[in-house]
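Since the structure comes first, as structure tokens, the remarks are kept for the end.
What follows is an incomplete set of chains from the complex, kept in their original frame.
Labels A and B are assigned to the chains in the order they are written; within every chain, residues are numbered from 1.
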Amino acid sequence: MNPLLKEIRHNPLLWLLAFVPALFAGQKLKPDAHTLLFVLSVLAIVPLAALLSHATESVAAKTGDAVGGLLNATLGNLTELVIALAALRAGEYALVKASVAGAIVTNTLFMLGASFLLGGLKYHVQEYNRVSARVQAALLFLATVALLIPSATSEADSATGAAFTQTLSAALAVLLIITYGLGMLFSLKTHRELFAGVESGEVGEAPWPVGVAVATLAGVTVVVALVSEIFVESVQEAAVTFGMTPAFVGFIVVALVGGAAEMASAFSGARKNRLDLSVGIALGSASQIALFVAPVLVLLSYVIGPAPMTLQFWPGAVVMMLIATMTASLVTNSGRSTWFVGVLVLMVYTIFAMTLYLLPPRVQ
Amino acid sequence: MNPLLKEIRHNPLLWLLAFVPALFAGQKLKPDAHTLLFVLSVLAIVPLAALLSHATESVAAKTGDAVGGLLNATLGNLTELVIALAALRAGEYALVKASVAGAIVTNTLFMLGASFLLGGLKYHVQEYNRVSARVQAALLFLATVALLIPSATSEADSATGAAFTQTLSAALAVLLIITYGLGMLFSLKTHRELFAGVESGEVGEAPWPVGVAVATLAGVTVVVALVSEIFVESVQEAAVTFGMTPAFVGFIVVALVGGAAEMASAFSGARKNRLDLSVGIALGSASQIALFVAPVLVLLSYVIGPAPMTLQFWPGAVVMMLIATMTASLVTNSGRSTWFVGVLVLMVYTIFAMTLYLLPPRVQ
């Protein structure tokens, strides 16, 4: 654990780790101080995310950027899965769906856009492996399309329609998980060379040994999961205090905090001119939500939820997911990025956030 | 006819040709045995498709893959046209529209996806002429957009709206046929070099002389048309026996069997690493349905139908056509394919098929 402790001593950001025990203490002593717990949990997630970022990069240094990105996406999305499971158990299906749609939109637009902007402010033009990016953007588009079909073909009103949507959602969930498995086979086994990153000289800090890195990845992910659960419990009431609508909370706040760990990795990759890592995390993570997290939640709703959950979304969420994935295809098409591409993608995200913030509560 | 007979002797698949006279005999003797006639007609189409495939490849060997693909698409779509004409004469406009939309979706997703998968299982990465594929994908997208406008702007309820949709459909049909003619001029005359395929060593079986090949193409197409007509007569009642919804029959079953001949050619091209042929058949055939078959049906409905047919589709069909053409643009953009791209495209098709299979009959 020597390299981990050394890292903590040299990186002032990691001193925020003190907020992790503070949060757990706070939860024991004042379980009803929602605004306090909300602030503490956000503060606790930041250093955990930074730690996760360094561990992922150490593994990525051994395995190539894109495989490291995939690995990161898998562990990073455990957070989203844990958050959604808590909401699922409570039967809050609207929150579950908002956080699924929000995670896809936030990963695709905010994480990608901010990576392009942060990288572009440091480097004039950044290049990345466009073949890999295209495969991932296509995968994301098709995965998202699968999520949209029940919303596009359902009739909300009738009983026949409801039964149809439910059967279709369950069948889709099975199909998506099979596709996810085949995708793993493709990217980790038969065609892993497609996901190898463009060569990039600068490596940054010395990587940890793989053993330490993997142990840190696993351990920190668990702590992030625990912290995230407190975050979810407190966020709804804290949102009321801060004057936010429920749609905004589910779509934007949960997605931003839930994805904080991956964002730290993606942004740090962009600042080191390793955009392959950033694009891999952003698109890989969004695909994984669509192909793995969402169908697992649908299937688990039969076991742990009060009733089966469908894949039928609010039409506004459908439009936002479609635009987000089309934007990702469009901007990653060329394999080059500049700061203004980042600005444009972030503008679309800001518009979505603004719309959800202003939305009258009844509509969502 | 020597090479044709030699082919039949050496290829066990062609022994299925015996089902062609069996089908015609069956129709004479037991015209009401719908399930029997359905099974016989499917069995008869398979060897005819194989024969058509070899003949097309023989022509393609002389003219270049993409021109051969175009030629194949033209003859292959005669089948779809004959099927639709039979339905048109009977005034079954819902079936006509479902088979038009289904042929576009099936050619774009199933034929393209299965070609990528079958080719990708044999070759690690396959390359094809991306310039040609892009032109064809753009053509397909724009042709499909034209079909969608009446659905997007119509008001179903009012009499004014109905008259508007009808006038618009007729005007669109004329415009589409003019565009189809210009497209022929472009791809066969002014810019035929754009449609020349990437060089590919393996040629497979010895090609037939052009005379034999062209005669076989023509003759077999006529037999396919006759068999298809029996197929259409029997499919609706056979569908009830097998528990399929009418939407599923029109969209999936008619399109799959109607396109069997072209699929055999496209798949055989993919297995021989000649993806240009496969992409040319799949996208060319879908464009041709949109630019030629659909408008001809609209115009013929004034002559042989009980009432003028419009181009207004069920909204679900519009969404599926749009997603199918966007998918084609996305995946053919790079000029490279692997087995997993095929899996993804087939996943989207499976989702559509599943949705139509489960759809309550009233909705379509």
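Before moving on, here are some points about what is shown:
Criterion: contacts are C-beta pairs under 8 Å (C-beta built on N, C-alpha and C of every residue); 3 or more make two chains touch, one makes a residue touch a chain.
Because the structure is predicted, anything quoted here is derived from the model rather than measured.
Because all chains derive from one sequence, the complete complex can be expressed as a copy number, which is 3 in this file against the 2 shown.
Please note the rule applied: only the chains that are shown with their structure count from here on.
When subunit A is fitted to subunit B on its Cα atoms, the angle of the rotation, on a 0 to 180 scale and to the nearest 5, is 120 degrees. Mean C-alpha position of subunit A lies 40 Å from that of subunit B. By the touch criterion given at the top, residues 131, 134-135, 137-139, 141-142, 145-146, 149-150, 152-153, 155, 158, 160-161, 164, 167-168, 171-172, 175, 179, 182-183, 186, 190-191, 194, 329, 333 of subunit A touch subunit B in their complex. Of all residues in subunit B, only 124-125, 316, 319, 323, 326-327, 330-331, 333-334, 336, 338-341, 343-345, 347-348, 350-352, 354-355, 358-360, 362-363 touch subunit A in the complex they form.
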